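In what follows, a single structure is set out as C-alpha cells and then discussed.
Left out: one protein chain. Kept in place: all the others.
By letter and in written order, the chains are A and B; residue numbering begins at 1 in each of them.
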Amino acid sequence: MEIGLNHYLILSTILFAIGLVGIMRRKNLLLLFFATEILLNAVNIGFAAISHYYGDLTGQMFAFFVIAIAASELAVGLGLLIVWHKRHGNIDLDTMTSMRG
Amino acid sequence: MEKYLYIALFAPLVSSMFSALFTNTPKKQFVGIIASLLIFSAFVSSSILLTHILGGGEIVHVEMMTWMHTGNLYIPFGFVVDQISVTMMMVVTLVSTIVHIYSIGYMDHDKGFNRFFAWLSAFVFSMMILVMSDNFAGLFIGWEGVGLCSWGLIGFWFHKEVATWAANEAFIMNRIADLGMLIGIFLVYWNTGSLQYDIAFPAMAHLDTATLTWIGIFLFVGAMGKSAQFPLHTWLADAMEGPTPVSALIHAATMVTAGVYLVVRSNELYDLIPNVGLFIASLGAFVALFAASMALVNRDMKRIIAYSTLSQLGYMFVAAGLGAYWVALFHLMAHAFFKALLFLGAGNVMHAMHDELDPFKMGGLYKKMKWTAIMMTVASVALAGIFPLAGFFSKDAILEAAFAEHHYIIYSVILFTAGLTAFYSFRLVAMIFHGEERYKLFGIDPHEAYKFMLVGMSPLLILAIIAGSLKGTYFEMITELLPNTEYHIHSELTFWIMTIGTQLFVAIAIMYAYKKYAFSPVTLPDGTSKTENSFMYKLLINQYYIPYAYEEYIVKPYNELSAAMWEVDKKVVDASVDGIAGMFYGLGENTRDMQSGNLSTMLKWMVGGTVALLSLAVVFGLAARYSDEILTILSGLGV
Partner (left out) sequence: MFEAVAFYLFAFLTITMFLITVLSSQALYALSALAAGMIFISAFFFILGADFLGAVQIIVYTGAVMALYAFGMMFFDTTREVKEKKGNKFIIIGLSTLAAVMVVAIFAAPIVSTNMQAFYPMIDGVGNTQQVGLVLFTKYLIPFEVAAVMLLVAMVAGIVLAGKKMDLSLTLMNAEDIKRIEDEQNKKVLS
C-alpha cells in the first residue's frame, strides 16, 4: 500500500511517546539522556518526512541543526555529569533534590 | 481688570503657602507682616474692582481653565466679579486684612504663630473662591475649603481637648448640611444641564414648582449648616474655643455669611418659590429670638457675642426670605464691620484679663483700657441699631420689609429681638467696663493692647459709624443685579411711628441694662441666688438643653450603632477577606509539593502539562472545524 505522510508522522509520534516513557521512568541520569536522544530522533524523522512529501528542503535543514545541537548538548551534559559524579559518587535522580521548593 | 481679579484671588493663597513654609519653626515676625501685606494687596485689588463696578463698568468674567469636561458635564474654573461678589470681596478682604494685622499682636507669644497665618490665609483664599466663583461647583469647593480651614483654626490649640472637640463638632455639622447642599446641586445640574449661574438660573424659570421647591430646600439646608441656623446651630457657640481673631474673621464676618451669600446669589430661584422664602424668613426670625434669649444670661463673653452673631444671621435670613436680597447683603456688610470690631475688642479684654472670659469677674476696665472701651461701646451702639450708626440703616430696612409685606408676626418677633439685642450687648459692655473693679479680687493686672493693634482696628470703627451713609450708593449699584424691592410704608405717619418707636424701645433697653449692671452693685453669681435657680435661667443657660439632647439622643445611640457595626465589620468583612487570603495560602501550601526537587517527578508533570495542552488543541481544533454544526445544534437547543 502507498506509504503516505501520515504513516511517517504516526511512526514519529510512537517513537516520541516511547521517549516520553523513558524520561518519566528512568532514575539514572545517564539513562535519562538516552531517552532524550530518542525524543530528538523521533522529531528528526518527522522533519525529514514532511520535507520529502512537500518537496521542501527546510525540514532537512532543521534536522541538521537538531543533530548539531544534540551533539553539543551531549558534550556539555556529560561533562557536568562527570563533575557531579566526582562530588557525590552516584547519579541517582532521587538523591538530587537540593532544588526543593 | 482680569489681573486684579487674579491678584485678589491668589494673593491669599501665596500668603498661605509662604507661611506654611515656616510652620515647624519658631515664631518669625516677618511671616505675619508678609501675610498681612499680601492680604492687603488683595484688599487693594478688590477696591479697584469695586470702583470699576461702581463706575458702571462691566462685569469681569474670566474662565481660568477647564476642570471637568466629560460627556455633557462641563465645569470650568471660572470666576466672576459682579455687584454681589464685589461687595462680598470687599467685606472679606477688609476684615481679613485687619484681622491679620491684629493677629500679629494677639498671637505674639504663641508657639504656633506661623501655622496660624498659614491657616488664616488659606481660609481667606477659600472664601474668595466661594464668593468669586461663577458656578455651583466652584462655590462648593470654596464651601468645603472654608469648612476645613475653620476646623483647623477652631482646633488651633490642638492640645486642648475641648478645642479639638469643638472643631470636630463644627466640621461634622457642616458636613451634614453639605449633604443637603450637594443634593441641591445635583438637582440643579439634573434639571438644567449646567452648573454655571448664568445658564442655570434662567433655565430654572421653565421648571415646575415642585422641583424648584426641592432645589430651594436642599440648597437652604446647606446654608443652614454654614450659617448655623436651628437646628444646626450648636457648633457656633462652641467654636469660640479658637483664638479670638478666628472668631472675628470666621464666625462674624465671613464663613457664617456664606449661607446668606448662597441665598442671595440664588435670588432668581427663591423669587420663584415664595413659600420656601417665607419658611426661610420665619426660621430666621425664630433663630434671632432664640439666640438673643440665650445671650441674656450667659457668663462667657465670647459666647454672648457668638449668640449675637447667630441672632443677626437670623435677621439676614429674614430679609433674604422676604425677597429683600439687597437688604440682607447690606446688613451682612454692616454686621461684618461692627461684629468684627466687637470680637477684636473682646480679644483685647481677654488678653488683658489673662484669658478670663466671665464678665462678672471684670468691671471698671474703662480706666485701664480706654480705647478698647470706646470701640466696643460704639460697636454695641451700632449693633443695637441707634441712629445714625450703621446698624440703624440695615436693621430698620429689615423691619420695614417685614412690616410692608404684612408679615406682622415676623415683624413683632424681630422688633422684640432688637430690644433684647440692645439689652444683652450693653449688659456685656456695662459689666466689663463700668461699675466697680471686681477684677482686683482675682489679682489680675490688665493693660491696654499694643498700639498697632488699636490702629488696625480703627478702620472698622470708622466704617461702623459711617456705613449707613453708603446705603444710597450701594443700593444703586446692587440693584443692577438684584431685584429692586423698595418698601414703601403706605402712610408717612406709620413710618415715623415705627422708626421712632423702635429707637425708644431700644434706648429703654440700653438704659435698663446700664442701670442693672453699671450703676448698681453686681454680685458674683455663685449658684445660690433665686435667679440662678429659676426655671427660665436654667433653661437659657443650658442653651435650652439642646446640646444635651443631641448628646443623649443622637450621639450616644450612634456610638452604640457604630460599636455594633464594628463587630459586624470584624466578623463578616474581615473574616471573608481573611478567608479568601487563607484559601489562596492553603492552595499554595498544598501545591508546594509539586516542587519536589526531584527531576523525575517534574518530568512527569511536564508530560502531564503537554497532554493537557494537546487536549485543548484537539478540542479547539474540532470546534473550529465544525463550528457551523455546533451553532446549529446550539440554536436548536434554544440557547
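Please note the rule applied: contacts are C-beta pairs under 8 Å (C-beta built on N, C-alpha and C of every residue); 3 or more make two chains touch, one makes a residue touch a chain.
Fair warning: this is a prediction, and the values are worked out from it, not measured in the lab.
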Which displayed chains the unshown chain touches: A, B
Residue among B:N275, B:S520, B:S615 or B:T632 that touches the chain left out of view: B:S615
On chain B, residues whose C-beta touches the chain left out of the figure: 600, 604, 607-608, 610-611, 614-615, 617-618, 621-622, 625
Residues of chain A in contact with the chain not shown: 1-3, 6-11, 13-22, 24-28, 30-31, 33-35, 37-38, 41, 44-45, 48-49, 51-52, 54-58, 60-61, 63-65, 67-76, 78-83, 85, 91-92, 94
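As a working rule, only the chains that are shown with their structure count from here on.
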Between chain A and chain B, centroid-to-centroid distance (C-alpha), Å: 83
Residues of chain B defined as touching chain A within the complex: 592, 594-600, 603-604, 607
Chain A residues touching chain B - in the complex, by the definition given at the top: 20, 23-24, 26-27, 32, 93-94, 96-101
